[in-house]
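A protein chain is absent from this complex, but the other protein chains hold their places.
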Amino acid sequence: MGAIVRQIGERELLLGAACIVALLLFSLISPYFLTATNILTVLRNCNELFLIGLGMTVVLGIGGIDVSVGVVMGLAAIAVGRLLQADAGPLLSGLAGPLAGGVIGLVTASVVVLGRIPAIVATLGLFGVYRAAVFLALGGAWLSGLPTDLTSVLGAPVLGIPVALPVVAIAYLIVFVVIRHTPFGLHVLATGNSEVKARLSGVSVRRVQFTAYVISGICCGLAASFYIATYRNVAMTIGGTLALEAIAAVILGGTSILGGRMSLLGTALGVLLLRILQNGLLLVGVPSLWQPVVTGLLLILVLGTEAGRGRFDAASLTRHLRRPGRQGAAG
Amino acid sequence: MTPPLIEARQISKRFGALTALNAVDLTIRSGEVLALLGDNGAGKSTFIKVLSGAHPASDGEILVDGRPVHFASPQDAAEAGIATIFQELALSENLSIAENVFLGREMTRNVLGVPFLKRRAMKRQVTGLLDELDAHISDPEAPVGSLSGGQRQAVAICRALNLDARLVIMDEPTAALAVAETRKVLQLVRRLADSGRAVILISHNMHDVFEVADRIAVFRRGRKIAERERRATDPEEIVSFITGAHPDVRALEMQS
Amino acid sequence: MSSRTSLTLPILAGLWILIVAGLAILQPSAMALSTVTTVLQFSTLLALVSLGQAMVILGGGAGIDLSVGGTVSLVAIIAMLLDTAGVPSFLLPVVCLVAGTLLGLVNGILVTRLRLLPLIATLGTFYVYSGTALAITGGSAIGGAPAYLLPWGRGTLAGFPLPFVTLVLPLFVLAVLLLRYTAWGRWIYAFGFNERSARLVGIPVDRARFIAYGFSGLMAGLAALVSLAWLGSARPNIGQNLELTSLTAVMLGGVAIFGGRGGLVGVLAAVLLLVTLQTGLLQLNVNTIWQVGIIGALLILVLLVDNIRMIRRTA
């Protein structure tokens, strides 16, 4: 893995430096930026996007993509909210999130992997289907003013930090260990590099892909528990734009959208940088409407720095994207 | 006499209306290098894909040590001791040498049900294999993407050795290599056979074939049309088989 | 390629007939010329944008244009800002075309010169374009589109909306001819399908792809012009969701996401199918959320059918 570490090391340094520069700049302009409360606010705002980003990193790692993740989080959030309303207690409700997410992940995985539909098209279709499901599950009304059980558990301070932060850190560690220290991680990278080669090497490509989408579902579900704890509300439009934001953050972090190269630390830094910029710009008085523009420019600038290094070879890419079913027949 | 290591009987493979392989018989013994020759589309690649479990045969059977086997996947073939080094090498450029050598059958240690990679042990073993092959690769952690073509062949051979393969199938191992690298790879091939393994070599390069092979089989239009001991033939005869100019081939093709 | 197209069209046509028949039975009053007008009217923006999207995707290299919706919004805003700033209003159509093309060419530069992946490059410009349109207007619409545009934008010819008759139809016909009978069109298929060999035979892949992104921008600019002429004002979120809807239409229309396969007739058919479906459900007063779900399911189903056919043929 030496080379990959070296490659993403560069990007991580870049992002880390960008975070620090942003921190310095904003704290120069606004005296309120480098305060404990504000830093905590920024960190807390990272939670959902980061958890979804973790799963998205793995999905992009296998060379897939999932544009339905935000709505998956929404569906899981409904499950969590309904359980809270039914007085199921914080533990059960909280765990219902990842569980529901995992189940939805199974559905996504089945459609994408078993249906052999290109991931971007399949998840675009599922995005619509899940949205309709959110609407049906909500029945036209919001879940609003949900009980604070989960909020008080995840928000309880330990040494001045809300419990939520260590929980997110543990989720990160689990995914990190699985990716970095188990065969599955290698299989993800091999699959993302080339399905055909991975299969020839004896990797059960389908199973790896399937697992990746389920992991992503579980991550979305965990994000749902955090979402409910933080916002105690589910509206019909929940998560509609989260997927694109997550993809942007993960790509910023140095994970290749073509698969085979991923950085979990980069994802963390990408999310952090986005949130720092959003928070900082508001603090220095830039209207929130400009935030998407900054996100977009950041994406183009950071990835543009790789211009000319031949990262993107369109020819091999086209080959790479073709479905395995057809490739087999050609030999 | 012991049965041959591998015996393929009447293997056919059809893709829809296209017959890629037509009733091919072939045997391979331990310790020998068998070269498969033939024009593009002659069926060599299809044949080794059948042999390595990548494609199921439409007809015919494969015997290992005299016993019929059925390969549903490359893993099945690997378990029977058949390792294939494909033309595209099947190496993941984004993984290290050690990771590639062990890909799909990593060494792990179970902790609480989680299979942790034994990176150090894998690295040690790969270092040993690379030394054994005299491959001149110092760092098993180097990404395969940074290696030369010959070095990649060495990694692929390492992988085959690591599988305890008794038959190593190599598809055009020297196709894209410089002269010096080609020599190196041919030496590796010879060393494999000398260590008691069987090697099937697909090549277009007559010079390479005559340098390293013990036996030569020629494919044409999905059939095996000739088989010769290297000592009993010469490049001109083989070329005439390949191009179809040889009288035997003409006679055969008149019939059908 | 041809087999795929020929299968897509019957499926789309079959579904379309089914929807129309269902509507005729359930809501006979919907069988009126005004319904046709409505369907075509609301197809116009989507059809134009989908045409550009289809060209980009056909050109392969993982081509995709997520910025189309943002481009439509931003072009409409730019055009009206210039108009109110005193640029002669007869130039407004020209401004739309030029602005759209330029925004599209920015994508082209990012993809062909900076070698950014199209998905990433256009995701970036999607944020930038749609965000800028909202931010510079503070979200409010800019009214007062030149009066001479309105008769065209809202007029009909024998029940057919003028923008559809004068823009969508000719452009699709032209584009189909272009793809079928010109070298440029064959190139698109060639490098969309197999870029390496296309480069080897000397097709200027990068230049053609650059032009394809410019074309997509041009189509978005035209869509912006239509929206101005139709609504009489520029709205900073007029293009909202067009990126995903156009993608849906293009996929549904039988264009392979990897490029090089599919045709434009299918795309137009898919656009008409989608809008007819929406219209039908609206006429039956079915909750709009079902549209979202049904269209999503339809997309998956049509691709599944295609896959089943593929698997059967190769088995």
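Order as written gives the chain letters A, B and C; numbering starts at 1 within each chain.
By definition in this document, contacts are C-beta pairs under 8 Å (C-beta built on N, C-alpha and C of every residue); 3 or more make two chains touch, one makes a residue touch a chain.
Here is the rule we use: contacts and distances are computed from a predicted model.
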Quiz item: What protein name does the UniProt record of the undisplayed chain give, "Methylaspartate mutase sigma subunit", "Autoinducer 2 ABC transporter substrate-binding protein", "Xanthine dehydrogenase family protein subunit M" or "Malonate decarboxylase subunit alpha"?
Solution: "Autoinducer 2 ABC transporter substrate-binding protein"
Practice problem: Just list which of the chains on display the missing one touches. | Solution: A, C
Quiz item: Out of A:S194, A:T211, A:S256 or A:N279, which touches the unshown chain?
Solution: A:N279
Quiz item: With respect to the chain omitted from the figure, which of C:T84, C:S140, C:T182 or C:S197 is a touching residue?
Solution: C:S140
Self-check item: Residues from chain C at the interface with the omitted partner, ascending
Solution: 7, 10-11, 14-15, 18-19, 22, 26-27, 29-30, 32, 34-35, 38, 41-42, 45, 134, 138-141, 143, 153-154, 227, 230-233, 235-238, 240-241, 278-292, 294, 298, 301-302, 305, 308-309, 312
Quiz prompt | Hidden partner chain, residues of chain A it touches | solution = 30, 32-33, 35, 37-38, 41, 44-45, 48, 131, 135, 138, 140-142, 144-146, 151, 155, 227, 230-233, 235-238, 240-241, 278-279, 282-285, 287-289
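The rule is simple: only the chains that are shown with their structure count from here on.
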Quiz item: Rounded to the nearest whole Å, what is the centre-to-centre distance of chain B and chain C, using the mean of the C-alpha atoms as each centre?
Solution: 50
Quiz item: If you average the CA atoms of chain A and of chain C, how far apart do the two points sit, in angstrom?
Solution: 29
Quiz item: What is the distance, in whole Å, between the centres of chain A and chain B, each centre taken as the mean of its C-alpha atoms?
Solution: 42
Self-check item: Multi-partner residues of chain B (at least 2 other chains)
Solution: 15
Exercise. Indicate the residues of chain A shared as contacts by at least two other chains.
Key: 328-329
Quiz item: Along chain A, where are the residues that touch chain C in the complex?
Solution: 65, 111, 115-118, 120-122, 124-133, 135-136, 244, 247-248, 251, 257-258, 287, 289-297, 299-300, 303-304, 307-308, 310-312, 314-319, 321-322, 325-326, 328-329
Quiz prompt | Residues on chain C engaged by chain A in the complex (per definition of touch) | solution = 60-62, 64, 110, 113-117, 119-121, 123-132, 134-135, 138-139, 192-196, 199, 205, 244, 247-248, 251, 257-260, 287, 289-290, 292-300, 303-304, 307, 310-311, 314
Exercise. Would you mind writing out the residues of chain A in touch with chain B in their complex?
Key: 1-4, 177-178, 181-183, 186-187, 189-190, 192-194, 196-203, 260-261, 328-329, 331
